[in-house]
Every structure is written in C-alpha cells, then in structure tokens.
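In this view, the complex is presented without one of its protein chains, the others remaining in place.
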Amino acid sequence: MRRTTLDLWVGFFVIIGMAALIFLAFKVGNLGASNGGETYVVNGQFDNIGGLKVRAPVKSAGVVVGRVKEIRFDPKTYRAVVSLSLDASYQFPRDTIATILTSGLLGEQYVGLEPGGDEAMLQTGDALQITQSAVVLEKLIGQFMFDKAAEGSAPAN
Amino acid sequence: MNGLLNFIRRLGATAVEGVWRIGFAARFFVLLLRHSGQSLTRIHLTVREIYFSGVLSLLIIMVSGLFVGMVLGLQGYETLQRYGSGDALGVLVSLSLTRELGPVVAGLLFASRAGLAVTAEIGLMKTTEQLDAMDMMAVNPIARVVAPRFWGGVISMPLLAALFSAMGVLGGWLIGVVFIGVDNGAFWSQMQAAVDFRFDIMNGVIKSFVFGATVALIAVFEGYDCTPTAEGLSRAITRTVVTSALAILALDFVLTSLMFRGQS
Partner (left out) sequence: MVSETDNLLVSLKDVRFAYGEREILRGVNLKVPRGKVVAIMGGSGCGKTTLLRLIGGQLRATAGTVEVAGRNVSSLNTAELYEMRRRMGMLFQFGALFTDMSVFDNVAFPLREHTDLPFGLIRDMVLMKLNAVGLRGAADLMPAELSGGMARRVALARAIALDPMLIMYDEPFAGLDPISLGVIGQLIRKLNDALGATTIMVTHDIMESLQIVDYIYFVSEGGIVAEGTPDELRASKDPWVYQFIHAEPDGPVPFHYPAEALDESLIGGSAA
C-alpha cells in the first residue's frame, strides 16, 4: 500500500468519525439548541419538589427556556431550594410563578414558569417569590380516599 | 487435605503472578509513554497504525452499529407502546447508545478486530526475532513498533465509537420512523430534549477514549510479553481478547457509577 493511499484512507476515516461526533452533538444531542448560550440563574423555594431532578427542563408556555441547575435542601426553612438556569434571551417579570408540573400522568417532572405583570425583570441571583409544589400522587390518592370515606360515613350519621 | 493445600498453593501462585504481571504492565506503560515522542514527530508511523486499527475496523463497526440500533428500535418500540409512549423511542435508542452500548460494544468489537491483530503482529515480530533485530540495530522497538500502535488505537477508538452510536441512531430511526411509523418530528425532538451534549455524549466519548487506551495497552503488552513460540502467541492473543472484554465491562461499571450516579 502506497503511503498516499494510506493517508487518504486515514483522512477519510477521521472525517467520517468527526462527522459522526457532530451528528451526535447537534442532531441527537442538544448542542444546537439553547445549551451553551448565555444563561442567568434564579432560585425558587418549594415545599416539595416531588421527583424533580437536576437537568430537568424549565418550560414556559410549553417551550423549553432553561434547565434545573441545582437542587438543595435549606436547613433553616426546611424547604427545597431549586436553582434554575434560564436562557439569557428569555426575560421574565419579577413576579413570575414557578410550578412543578408533570408531563403526562406518569411522565418526567419539569418546572413551569407563568409570567406575571411586573415591570422589573428577573436578574441573576433573584428569588422567585411565588412557587407551587409538585403534586405528589400518593398524597392526592390519600386525600381522595379520605374524602370518599368522609362522604360515605356522612349519611349514616 | 492434600488436594485443598494444593488448591490454595495454586491460588497463591496465580495471585502472585497476577500482581507481578500488573506491575510489569505498569512499568511497560511508563516506558511506552516515555518513548512516545517518535510517534508524534514521525507522524506517518502513527497514521499507518490508525489505518490498520481504525480504517480496517470501519465496516464491522458501522454494520454492527446499524444492526444494534435496529434491534433497539424494534424491541424498544414493543415495550414503549404498551405504555403509550412510542414517541419516546428516539430517547431510548439514543441514550442507550451514546451512554453505554456505543462505547462498550464498539470497544468489544475493537478488541477482537484491531486489538487481536496488534497482539498477533507484535507477537509474531517477537517470535521471529524482528524486535531483537531492531534492538540490535540501535532502534528501540518500543518507540518504533509499540508506541505507534498504542497511539493509533487510542485515536481510532473514540471515532469508531462515535460512528457506532451514529449508525445505531440511524438504525433505530430506520426501524422506528420508516418501518413502524413513529412520527419523525417527535422522534428527533424528544431525543434532542432528552440527550444532553456534555452529560450524555461527552461522557460517552470519555468512556470510549478510556476503553480505547485500555484495549490498546493490553494488546501491545500481550504481544510484547508473549512467549516466543506458536503456542505462546496463540495464548497471548486469547488473553488479549479475554482481558480486554473483562476490562471494558469492569471499567464501564466504574465509569458509569462515577458519571451518572444519583442523576437522572
């Protein structure tokens, strides 16, 4: 095998290998999307985050606008502190409401943002004032059964 | 009683030899790194080895990737549609490939295609005294023969694993979208929403890099260390494949638990 032919093959190999990596990065992964751009971080305190995980999407009106960056437990307030990393091109008013929602009945959990009417916009490090916790299915079922039981026992009285 | 003692004695001997070999391999690795300069300054030596371990593995890697992706598409859809989430097929296929199957299966194929060939080549050069002859010509065989083959493997493997994953995703797409009829848009958009570049894809690339270096080191070491007889050579080749496979699976467990532990 002549050295030039060999070089040609190796060059071809490196190019399609790189092409595969780029395909994985942009077409399969999210490198082309919001990731990698400028972001700002806001915090929100929740009574219960349910099954929310780091890197879960943050959506507003169904559009992904950021990701969950970090989840901590605050030992003073006994609440969960969730840091959201939001795309800098999306600005939200200061009185935006953050809710932990579930996609579908059993799907993954994400943070939904509902913009308020404040003039001032959220900045890095700001805290979201109004939050709604995750709906925990076990609690919901427990509540439902309790109500049913109460209904059932009421006529007997 | 005697049999038990013998068994314990054999166990001890095996353990001592194992530890000795690991130490020897570590020294060999240091020596290899110290003599790697030539692989960079005379790049055509390494390019030649990329040809043998990379280009010649292209076909098997791409075809296997395609089939693995197609099987994932078929099996994954069967399971997912029971829960009414057939649209998530893209997520299943791409995550299993980029995180695990791509690096691991490509690594196993790489070990049995390229690793085996490297062991056989170096082992045969040793058996026919070519390495001794080189040494007597004042050319260091580790710098001239071993190091380029090692670096060729290290460079080839991540590219092969990426190709494997890409072909697999295409295979899954072929089955899922073209044959079964999952929505094309949902397939790709759900995949892109779930697969993170840094977290999933880069970790997969890091894995494939580690596996490549491991397999390449095992292959050159077993070749260089083989007993210079026909039987010693065949045993060295067998050991390359077996040790590489075990090392890949064990390292995969370690890396997975380091990279993905406690996260989604």
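For the reader, a short list of remarks on this structure follows.
In order of appearance the chains are A and B, and numbering begins at 1 in each one.
The working rule: a residue touches a chain if its C-beta (ideal position, glycine included) is under 8 Å from a C-beta of that chain, and two chains touch if they have at least 3 such contacts.
This one's a predicted model, so the numbers in the text were calculated from it and none came from an experiment.
Considering the entire complex, the omitted chain makes contact with B. Among B:Ile22, B:Leu40, B:Val63 or B:Val139, only B:Val139 touches the chain left out of the display. Panel shows chain B; residues 121, 124-125, 128-130, 132-140, 144 of it touch the chain omitted from the view.
Note that only the chains that are shown with their structure count from here on.
In terms of their C-alpha centroids, the spacing between chain A and chain B amounts to 35 Å.
On the chain B side of its complex with chain A, the touching residues are 44, 47-48, 50-51, 54-55, 58, 83, 85, 94, 98, 156, 158-160, 162-163, 165-167, 169, 188, 191-193, 195-201, 205, 263-264.
Partner chain B is touched in their complex by these residues of chain A: 1, 3, 6-7, 9-10, 12-14, 16-21, 23-25, 27-33, 35-36, 53-57, 64, 104, 106-108.
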